[in-house]
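Dropping the structure in here first, questions after.
Here the complex is missing a single protein chain, while all its other protein chains stay put.
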Amino acid sequence: MSSHLLSVDSLSRDHVDHLLRVASRMEPIAQRRKVTRVLEGAVLGNLFFEASTRTRVSFHAAFCRLGGSVCDTTGFTFSSMAKGESLYDTSRVMSGYCDAIVMRHPDQGSVAEFAQATNVPVINGGDGPGEHPSQALLDLYTIDKEFTRLGKTLAGAHLLLTGDLKYGRTVHSLIKLLSLYAPMRITLVSPPGLEMPSHLVDLVASRGHRVELRESLASDFSDLDVIYTTRIQKERFTEEMMESFSGVSQDFTIDRAFLDQRCNDTTIVMHPLPRDSRPGANDLNVDLNGDPRLAIFRQTDNGIPVRMAIFATLLEVEDQIEKDLRDVRWFVPRKLGVDDREF
Amino acid sequence: MSSHLLSVDSLSRDHVDHLLRVASRMEPIAQRRKVTRVLEGAVLGNLFFEASTRTRVSFHAAFCRLGGSVCDTTGFTFSSMAKGESLYDTSRVMSGYCDAIVMRHPDQGSVAEFAQATNVPVINGGDGPGEHPSQALLDLYTIDKEFTRLGKTLAGAHLLLTGDLKYGRTVHSLIKLLSLYAPMRITLVSPPGLEMPSHLVDLVASRGHRVELRESLASDFSDLDVIYTTRIQKERFTEEMMESFSGVSQDFTIDRAFLDQRCNDTTIVMHPLPRDSRPGANDLNVDLNGDPRLAIFRQTDNGIPVRMAIFATLLEVEDQIEKDLRDVRWFVPRKLGVDDREF
Partner (left out) sequence: MSSHLLSVDSLSRDHVDHLLRVASRMEPIAQRRKVTRVLEGAVLGNLFFEASTRTRVSFHAAFCRLGGSVCDTTGFTFSSMAKGESLYDTSRVMSGYCDAIVMRHPDQGSVAEFAQATNVPVINGGDGPGEHPSQALLDLYTIDKEFTRLGKTLAGAHLLLTGDLKYGRTVHSLIKLLSLYAPMRITLVSPPGLEMPSHLVDLVASRGHRVELRESLASDFSDLDVIYTTRIQKERFTEEMMESFSGVSQDFTIDRAFLDQRCNDTTIVMHPLPRDSRPGANDLNVDLNGDPRLAIFRQTDNGIPVRMAIFATLLEVEDQIEKDLRDVRWFVPRKLGVDDREF
């Protein structure tokens, strides 16, 4: 693995496999049944130049679980950058204070530029329309974990990606990671004008997967294993799209009726979150809350072991953790809520 | 104890007794003469959707003293909530990242709503005009601790609650807790229009306490044990109240003259803080600074052991702590300032 995690493009199949394996070994610590001090004395610089509370807290918690300390920075800019400091200087200074850096920034490419000047690992926590590699990794980890539980395998699986496939960076990164694995069947359904970019369709097809494009969800999905849905943001629409969309909006909404009538009992539903729960939001319907097929909260939970694995791997301590594990005497199992139910 | 701490209403006498006993056992750790790692690896989500630096820092420090890590969030909203995410989703996601959550929010009831979706303990750090149970508990703990030191008991004690008794949520919660204990004498003094709500007066009276309402402080308080005073906020006043109030404002101000002339040598003075020290602020007078009867800073200091006890109890580790205590070789006693003097 390279010394940074800036994009899923830098990840080989071996890298991804290794990360997923390490993430799996992190589960007892993520659930606080075991504790480790492997990152004792280490400091994470958690730099969020764009607000993203959940991602910030997730990285923060993951680093703490490994025994490290975290210094958060939130806001639109470094105070020193406002005084004309270059990203180069900021980056080099911060890397003298921290052992690893997570950075989220609204400008595509800025995290990579920042990473060039540091001598500590940098993780891209999202750079605007660019990349958000830890999200793609936790998505893949979730599919793998749910499949293992259900006795399924990636090879031959049928996945549906739906919603806004044009602007949703998470589906772009996820499909790249999926393409590294055994041939599967990937169905893409999006409103006209929000289709998956053709270079990504071509990439996946070129690697032996069966890719199918459909214009509507009104067909048979009885063999479906995974639905990955994203919000359709009306503000993305042109006027022309608005007209054609108004009549078909419900066609792209995943709800309980869709699962009950067109899918099967083990079709899981994923979503990168947040989802818009306001009326008329064209997003994953809340009527699936409490349904064991709704995997969205198990998915966010997986952010902790996956981000722990990213830190452990970049800091090259993944093999030290096992030697440093201890039981906690005081472990209290979390009460499971209605949306934590598995099948 | 329930799995959350949302309101003092959920607390029985046994719960409160237990919390106070645990708080007392936390003192050596709160003062950093002992250390524990009982919450090692645990993460607190400290969510302040309304600014309250002191309360945030107090919860933060209490969790750290138990060996845990804290991730603060400050600001008016979650970034994801601005995108239409429901409190349900936010809550469920956060509870996958953290082992406990403290939440302060300007809207009454919002913390309880948040708590319904989590599977980790939630502590109400103040929900607007609603509840702030940890404040009431530290107030009661302070009275109990001061009384123990002075050889007094709650039974038969005389307490004066004064200031704005209508809008001050801290006096409401405190009087509920006091009502659980042995009969005492409670005198209420407030400007007309800012009286204690009658349902609370009735509650306390129905539990066998002697409640007396007075319109002014100009009487004999020579047997008084505790003054609990709160700021009178003029912005709460109607025009009519303003007129009647202008002539009597000094009647509701606690100062050194009042203590010297009408109270006794062991009458302690409490206040929920912050107090308004600006001239003409109708708040606890600064001329008591340095007087050992002024207990307001001993009171805020008690926030640490009380909040430690809340965490320990909700996370069910209160009995593990004793087994995990260690001395610190490097303890340096704090220098006592002028306002830390006891009698």
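A and B are the chain letters, set down in written order, and residue numbers restart from 1 in every chain.
Basically, a contact is a pair of C-beta atoms (placed from the backbone, for glycine too) under 8 Å apart; a residue touches a chain by one contact, two chains touch by 3 or more.
Being a predicted model, the structure only gives us computed values, none of them experimental.
Asker: Of the residues listed, B:F147, B:Y167 or B:F297, which one is in contact with the missing chain?
Answerer: The one listed residue touching the chain not shown is B:F297.
Asker: Of the residues B:S52, B:Q116, B:T266 or B:Q320, which one touches the chain left out of the display?
Answerer: B:S52
Asker: Tell me which residue among A:V8, A:A42, A:L140 or A:L159 touches the hidden chain in the full complex.
Answerer: A:A42
Asker: Which subunit B residues touch the hidden chain?
Answerer: Interface residues of subunit B facing the absent chain: 29, 32, 35-37, 51-54, 56-58, 60-61, 64-65, 67, 69-70, 72, 273-278, 281, 283, 286, 289, 297, 300-301, 303-304, 328-330, 332, 334-337, 339-340.
Asker: Determine and list the subunit A residues touching the chain excluded from the picture.
Answerer: So the residues of subunit A touching the missing chain come out as 3, 38, 40-43, 45, 69, 71-73, 78-81, 83-86, 88-90, 92-99, 117-120, 315-317, 320, 323.
Please note the rule applied: only the chains that are shown with their structure count from here on.
Asker: Give, as an integer number of Å, the spacing between the C-alpha centres of subunit B and subunit A.
Answerer: Distance between chain centres: 41 Å.
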